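Reading through the structure tokens given below for one structure.
Removed: one protein chain of the complex. Kept in place: all other protein chains.
For chain A:
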Amino acid sequence: MAVMKFLCDTKRCIECNGCVTACKNENASALEWGIQRRRVVTINDGEPGEASISVACMHCTDAPCMAVCPADCFYQTDDGLILHNKDTCIGCGYCFYACPFGAPQFPKKTAFGSRGKMDKCTFCAGGPEEDFSEAERLKYGANRIAEGKLPMCAELCATKALLAGDAGVVSDIYRERMVLRNNPDTIWGYIPTVGSSN
């Protein structure tokens, strides 16, 4: 079985927020107003050394959210994805405190604890409901993984900065890019003599 991962290449991310839009559009049925599952953060914005990173749930191998949840509503799929059951979620917010990436989001902020059901990136893999069911669509959004496709954010990334898929394949692609970038004969991965680009 594959282990699914995201990777954002900061040398390629141009902070276009296309991934955010792609995600919101693909999972619109499940996303309440004001919530986005993915965001782009720019470090050193407008200064030399600026770098943009698209971030969402990183589907940790040893996920803090899964460990901290009092309701035990998280589960890990065979693909290494961290998904959760919105019917069991109690909206306590602990996963948001524990998550290193700020991925869990809540639709409400009412006193006495009602934050509503937590929502986060599903790697476009839906949830515990039956694949392609109406319930799944309304609670979790798209299930592209069951269709044999990869998450919409990465698929629509114009510069191919955001990579998603099997960890081995993703890191191979990235390693190849790094090797080419460190070659003095190349310009941003382009090898003039061979004409190939990465």
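Just so we're on the same page, a residue touches a chain if its C-beta (ideal position, glycine included) is under 8 Å from a C-beta of that chain, and two chains touch if they have at least 3 such contacts; residues count from 1.
Here, contacts and distances are computed from a predicted model.
Comparing "Na(+)/H(+) antiporter subunit C", "Peptide/nickel transport system permease protein", "Dipeptide ABC transporter ATP-binding protein DppD" or "Formate dehydrogenase subunit gamma" against the UniProt entry of the hidden chain yields the protein name "Formate dehydrogenase subunit gamma". Remark: the omitted chain is touched by one listed residue; of A:Leu7, A:Val68 or A:Ala146 this is A:Val68.
Taking the whole complex into account, chain A touches the unshown chain at residues 17, 20, 34, 36, 39-45, 48-49, 51, 53, 55, 64, 67-73, 85, 87-88, 90-94, 96-102, 105-106, 108-113, 115.
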